[in-house]
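Encoded as structure tokens, here's the structure I'll be asking about.
The complex appears here without one of its protein chains, the remainder shown in place.
Right, chain A next:
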Amino acid sequence: MPPRLRPSNLPSASNVIPQSFSSPLLPFLLPSYHIYTQTPSSSSRNFSTSKPSYRRARFEKTPGTRNGFIDWMKKYGPKLNVPSPLNNVPVYLTRDPPKLPTDKQALKPKQRKNGISRKQAQRDAVDWEAAAKRSTISPFPTNPSFKAHPVISTEFREQIYLRMKADRSVRRISAELNCELERVAAVIRLKEIENRWIAENRPLCTEMQKRVHAMMRVTQYTPFPQHESITDLRIHSATNNQLFLAVPESMPFNRKDAADALGILPADVRMPHSELIEVERMKEAGVEVQEMIKVETEREQREAEEAKAKRERREKRLGAGKVVETERFRFRLKPANAAAVGHRYGVPAEDRKRGINKIPTRVV
């Protein structure tokens, strides 16, 4: 059976020209190939309801192709395209978007106070906390195991920067504000650049920042913010393999023993913010707060000294050889072992070949 025609929603001449419009010129106004319009026909096929096949096949409306896309854009486009979602409730791709939990009672005209517009009343009637909870946090409907994590607000960034200015260490800021160590360091770096731009009178994209943050979940700054886990222990590849170890039944086998058996550092050391374990122990033992602060400050000082010593050692090591500065290069001459076979000139790099492009591996 040949495909049947379906009524169209497309803006065709039949939609543009009202039904009541009748003119002897109508057949000339319409394009001759147009099939959606019922034109008075004087052919011998007056009683036939179907159209000639050569006209039918060309304009068949197939779901999934162009026409289906246009229909979808009409139906779902306005629902899915929400350029400024309200109250940081993100709108992600879903087959059927969840409706906002609205208090129906509050919407009644009698309840509405004077001076509040209908639109404002509608917004006020929405329970935004419930809406934020109900809103989908997975941007891809086909994969529930990817969830969008909130970002930190601009005020939160400011707070991190202020704490840095108040001479607090990155580690301490991270523990106080529940942000990863790397994130705190990065926020400070970015904030420095931002301040430099302000000093240089360079315009900032504050409007874009505002609009982008309005589209996603944002962790606002509170006295004790819960942004993310700061004690995520990276799974060591040595722990992926099985290891059989005979242990006496009566011997306690703890984290340290396990680490020794695997040949890695114990989790208490490898974990970021390992000092929190000591803090918890002190809390358990009932140590006074002043005492705890004193211990922590001492530890911070010790760490800072260690880091400084390490840096100095590194600089000393790097500057050990003779340095010859030319216009283009800085040669660091080191004593080389030329006696071993194949060690004299090293190996020619592949990227010197024709057609192989050299992508740097690091930018300092």
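As a working rule, a contact is a pair of C-beta atoms (placed from the backbone, for glycine too) under 8 Å apart; a residue touches a chain by one contact, two chains touch by 3 or more; residues count from 1.
We take it that contacts and distances are computed from a predicted model.
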Chain not displayed: protein name in its UniProt record ("UBC core domain-containing protein", "Ribosome biogenesis protein NOP53", "Mitochondrial 37S ribosomal protein nam9" or "tRNA (adenine(58)-N(1))-methyltransferase catalytic subunit TRMT61A"): "Mitochondrial 37S ribosomal protein nam9"
Residue of A:R234, A:R317, A:K334 or A:K353 touching the missing chain in the full complex: A:R234
Touch criterion as defined above, residue of A:A166, A:V289, A:L333 or A:I359 at the omitted chain: A:I359
Residues in chain A touching the chain absent from view: 64-66, 68-69, 72-73, 76-77, 80-85, 90-93, 95, 139-140, 142-149, 151, 154, 157, 180, 182-183, 185-187, 189-191, 193-194, 197, 201-209, 211-213, 215-216, 228-229, 231-235, 237, 240, 252-256, 258, 267-268, 271, 273, 276-281, 283-284, 357, 359-364
